[in-house]
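Of the protein chains in this complex, one is absent; all others appear in place.
Now for chain A:
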Amino acid sequence: MHLMNFWLEPRYLGWLAHGFLITLILSACVSVCATLLGFGLAMARIAQHRAVATAAKLYVLVFRNSPLLVQLLFWYFGAAMLLPSAWMTWLNTPHVLSAGPFALHWPSFELFAGWLGLTCYSTAFIAEEFRAGIRGVGIAQYQASAALGMTRYATLRHVVLPQAVRIATPPLAGQYMNIVKNSSLTMAIGVAELSYASRQVDTESFRTFQAFGTATVLYVGTVALIETALVIWQHTGVRALQRGRA
């Protein structure tokens, strides 16, 4: 008992664990959605249709050059005004999705706004990474597939994208790290994630060092985990490539 109290009481550790779980769930949801949407946006940016490409360019400009915090505050305070009140009532009433032994609790409006804001913000960055990957594929690849008589779609699907995704993976991992770090901003709109929990533990227990120390270690650990996954992917990727060539 004495030993445990030396760092933080179990009650406070529980708060931090819950906050960490919210951070992980939020980051995972945002990463999946932003990757899908970002891929779509990158496709729109390289589209031959002028209007589509311009719209995508404008989206990236606006969402990349304004602070995430302002965007979150906009979705949290502003979306409530813009959405029809019936939707807001529906969003605010708890629904429970149950599948077998698992019951999914309806997310709070704060969490929903945080997810929306983070997704819109990260989509712009991820789209740019995909686009940079596509630009990284050499012009000769296009010419070669044109010489083989492939259509624009077939070229993109079978020649350019497989290489582009490979080039874009390291920077994409960097974006996923950013998503984990950026999820801390959602505390400003009241999402009970890790930073929020650490602040709460600090106020309640006056153990500032322990509260922020634990949260920092968890953040750094998560980012290090993504980095490790990237390094493992790179090594297996290179080995697979060499095996293919041999």
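Heads up, the rule we're going with is that a contact is a pair of C-beta atoms (placed from the backbone, for glycine too) under 8 Å apart; a residue touches a chain by one contact, two chains touch by 3 or more; residues count from 1.
Note that in this section contacts and distances are computed from a predicted model.
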Looking only at the UniProt record of the hidden chain, which name from "PEP-utilizing enzyme", "Polar amino acid transport system permease protein", "Energy-coupling factor transporter transmembrane protein EcfT" or "PEP/pyruvate-binding domain-containing protein" is the right one?
"Polar amino acid transport system permease protein"
Determine which one of A:Ser31, A:Ser145 or A:Asn182 touches the chain that has been left out.
A:Asn182
Given A:Leu24, A:Leu37 or A:Leu69, the correct residue touching the omitted chain is A:Leu69
Which parts of chain A face the unshown chain closely enough to count as touching?
61-62, 65-71, 73-74, 77-82, 128, 132, 135-136, 166-167, 169-171, 177, 180-182, 184-185, 187-188, 195, 198-199, 202, 208-209, 212, 215-216, 219-220, 223-224, 233-234, 237-238
